[in-house]
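All protein chains but one are shown in place.
Chain IDs A and B follow the sequence of writing; residue 1 opens each chain.
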Amino acid sequence: MIKATNYDSIVLRTVARLMMPLLLLLSVFMLLRGHNLPGGGFIGGLVASSAIIMQMIAFGPEYARRVIRVNYLGLAAVGILVAVSASVPALLVGLPFMRAFWLPEAIPGIGKLGTPVVFDVGVFLLVIAVTTKIAMLLSEEPDLFPMHMEQEDEEGVTGAPKA
Amino acid sequence: MIFLLAIAIGSLFAGAVYLILRRSVAKLILGLMLLSHAVNLLIFTMGDGGVRRGALPIVDYYTGEVMPNTTDPLVQALILTAIVISFGITAFIMALAYRATQAMKTDDLDDMANTDRL
């Protein structure tokens, strides 16, 4: 496993610490302007997950896992649920799936709100969760295929001490 | 522009095929990644009216009319989808190949013939 000390770069750590809130803010901005302008849930999610991945590179995956305590797979599931639930109301009133509903007036500072925004929020959560989870698993490689590791441990192949 | 793209697509395909035919798992995966890039570029050149330099994928906001110098937005949407899918698959296949080479203790595809035996 790669230790956090391998990443000891003051410049990177300082920048990562400073950039974290900025990137998260930018990701929300991207998310909210997304429907009619470049941006959206997917891109916002990538920006937000890049903020977390930056922490991971600067301080090591264990630090990132300790500080940002999120159950990423649960978050992904919530993302799917939010995205689908934004699309279902149309079906309930007899319109085609995913038909959008908008609030009549735009809210100053945020913009027009409607079901596509909710859908984008779902995508946003899903992308953050999946991308970060992938990066985290790849960086903490022994956690890949955990079932196999258990098997090997039982057989004592990896040299685990037998109780 | 289209000429340059044609050369780029051709070289990407050639490189991909060369890498896929190598015996190493790592090169095989690099080849697959190059192949997906080659196909993405191929789709890019397939838009309505080909590739137009400097054109934007925009319809006039007020009239809904198609502006005179626009490019086809659909191909870009297709590529974006394809990129996202290949991103996910690449992540998976890298993890898989890593574990496979670790379990086999070899990077050589010719040695990975255990499941083919009778």
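One rule holds in what follows: a residue touches a chain if its C-beta (ideal position, glycine included) is under 8 Å from a C-beta of that chain, and two chains touch if they have at least 3 such contacts.
Throughout what follows, contacts and distances are computed from a predicted model.
The listed options are "Short chain dehydrogenase", "3-oxoacid CoA-transferase subunit A", "Urease accessory protein UreG" or "Nitrile hydratase subunit beta", and the UniProt record of the chain not shown names that protein "Short chain dehydrogenase".
The hidden chain, counted over the whole complex, makes contact with A, B. Seen from subunit A, the chain kept out of the figure touches residues 73-74, 76-78, 80-81, 84, 87-88, 90-91, 94-100, 145-148, 150-151.
Although one chain is not displayed, its contacts with subunit B can still be listed: residues 20, 25, 28, 32, 35-36, 39, 42-43, 45-48, 74-75, 78, 81-82, 85, 88-89, 92-93, 96-97, 99-100, 103-104, 112, 114-116, 118.
Keep this in mind: only the chains that are shown with their structure count from here on.
Taken together, the subunit A residues at the contact with subunit B in this complex read 42, 130, 134, 137-138, 141, 144-145, 148.
Residues 84, 88, 91, 94-95, 98-99, 103 of subunit B are the ones touching subunit A in the complex.
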